[in-house]
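As you look at this complex, bear in mind that one protein chain is not there, while each of the others sits in place.
Order of writing sets the chain letters: A, B and C. Residues in each chain are counted from 1.
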Amino acid sequence: MYPFLDLINLTTVSAGVLLIGAAGIIMLKKPLDKVIMFALLQGGFIGMIVSAKYLDVAMVAAIFDPISIVIMLIAISKLDEIRKKKEKSQEEGLIA
Amino acid sequence: MNEIISIVIAAILSWFNFVLIDTWMGLPEKPGVKGADVIGRSVLKRGGDLAGGFFQGNIVCSPDASAGTLLASAACYTIGTPEGGLIAAILVYFGNRLCADPGYAGTTGALTITGIIFAASFIGIGPAYFVVGMVLAIVTIQGINHPLASKLIGKIAEKMGRHTELT
Amino acid sequence: MIIHANVLFTISSYALAVASAVIVGLVLRLPILPERPIRHSWTISIIFPTSVLALGFTAIVFKLGYEGLLVAAVVGVTTAIFAKYLLERILPKPQTEES
Partner (left out) sequence: MLIQIIGIIVLLMALRTLFAQDRSERMLYLNAMTFGIAGIIALYIQTPFGAIIAITYFVASTISSNAIAYSIGRVKNEILLDE
C-alpha cells in the first residue's frame, strides 16, 4: 500500500544489517565491542546467503560461527592478561 | 485489518506462554551460567530488578521457552502442524544441553505452543502469525526499556513464588 | 467432526513408540521421575527426556518416509537404549558448577 514497504525484503534487510555491523566494527574502540558487532555482522551475512538460496553454504556458515568467535575471545582474554601483568610489574619496578 | 488482529492475538498468546513457563521453571531464581549473572547485575545497576535481570540474562545465554516458542512455530509453518513441533522440541533439547542447561523449559515451551497452534488453527490463525507474534513479544521484553521490563518480571515472579534470594 | 482412519493410525503409532520406550526404560532400570526439585536436576529419567526424544525421533522417521507400527516400536526401543547408554557420553553434564 505504501511505496517504501515494497523495498523491505530479506535482501535489503540483510544488507542494512551488514552495513551497520561494519560501521560498528570501525567506529567502536574496545575489542569486546568489536566482537559483539562481529556477531551482528554474521547474522546479516547468513541472511544474505539465504536470500540467494544457497542453503548448504548457509548451513556451513551457521555452524562455523561460534568457532570463529570463541577463537577470537581466547586471543583477547589472553592478551588482556599479559598486558595487565606487564603493567603491574612495571609499577612494582618503579616503586622498588 | 483481519491480519493485524490475528497478529495481536498471536502475540498475546505467545507472550503469556513463554513468560509463564520460564518463570515456572525457575529462570528468575538463579543464574544458570556465569554470563547471566553479569547481565543481571548490569540491569540492577541501571535501576531494574535483580530477578528480572537474571531472567533476561538466562534468555540470552541459553535457548529457553522463548526459543522453543519461536522455533516450534517456525517448524510448524514449514513442516506441518503436529510433526514440526516435535522435531523442534528435540532440536531445542540438544541445543540446551550444549549450553549447559538441563533443558526443561525449552522442550515444555515447544510442546505447549504446538498445542496452542493446533487449537488456534480452528479459528483461522495460522502458524505464520505466531512467528511474527513471538518476535513482537520478545521485543517487549528485551528491546524497549530494560528496567521497566525487569520490574514487571519481578512482580510476576514474586506472585508465583520464584523470586530470587541472592542480593 | 470426522476422524479419518489415517489420523487414528498416526496417533496410535506415536502412542506405541512412547509405550515401547517406557517399557524398555523400565527394563533397563531408568528412574521414573528426577529427584526434587525437578527443575534443577540433571538426572536422565523416563518421563523426561526419554518420552520427548521418542516423540521427536518418531516424527523425524515418519517425515523421512518410513511409516507403520513396526517402525514406531523399533524407534521406541532404540531411543530407550540411546538414552540409557549413549546420551551421557554425547552430551556430558558440565563439570564445574559455576555460581
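One rule holds in what follows: contacts are C-beta pairs under 8 Å (C-beta built on N, C-alpha and C of every residue); 3 or more make two chains touch, one makes a residue touch a chain.
This structure is a prediction, so every number in the text was calculated from the model and none was measured.
J.: Which of the chains on display does the removed chain touch in the whole complex?
T.: Listed by label, the shown chains it touches are A, B.
J.: If the hidden chain were put back, which of B:A65, B:I125, B:I138 or B:I153 would touch it?
T.: Candidates B:A65, B:I125, B:I138 or B:I153; residue touching the omitted chain: B:I138.
J.: Among B:P28, B:P63, B:G109 or B:G154, choose the residue that contacts the chain missing from this document, as touch is defined above.
T.: B:P63
J.: What does the interface between chain A and the hidden chain look like in terms of residue numbers?
T.: Looking at chain A, the ones touching the missing chain are residues 5, 8-10, 12-13, 16-17, 20-21, 23-24, 27, 29-33, 35-37, 39-40, 42-43, 46-47, 50-51, 53, 55, 58-59, 62-63, 65-66, 69-70, 73, 76-77, 80, 83-84, 87.
J.: Hey, which chain B residues sit against the chain that's not shown?
T.: 3, 7, 33-39, 42-43, 46, 56-57, 59-63, 66-67, 70-71, 74-75, 77-79, 84, 87-88, 91-92, 94-95, 98-100, 128-129, 131-132, 134-136, 138-139, 142-143, 146
Convention: only the chains that are shown with their structure count from here on.
J.: Find the geometric centre of each of chain B and chain C from their Cα atoms only, then give the gap between the two centres in Å, rounded to an integer.
T.: Chain centroid spacing, chain B to chain C, equals 24 Å.
J.: So which bits of chain C are touching at least two other chains?
T.: Within chain C, no residue contacts more than one other chain.
J.: Spell out, as numbers or ranges, the residues of chain A touching 2 or more other chains.
T.: If we look for residues of chain A contacting two or more partner chains, we find none.
J.: Touching residues of chain B toward chain C in the complex: what are they?
T.: So the residues of chain B touching chain C come out as 25-26, 31, 33-34, 37, 79-80, 82-83, 86-87, 89-91, 93-94, 97-98, 100, 102-105, 107, 111.
J.: Could you pull out which chain C residues touch chain B in their complex?
T.: These residues of chain C touch chain B: 37-42, 48-49, 52-53, 55-60, 62-63, 91, 94, 98-99.
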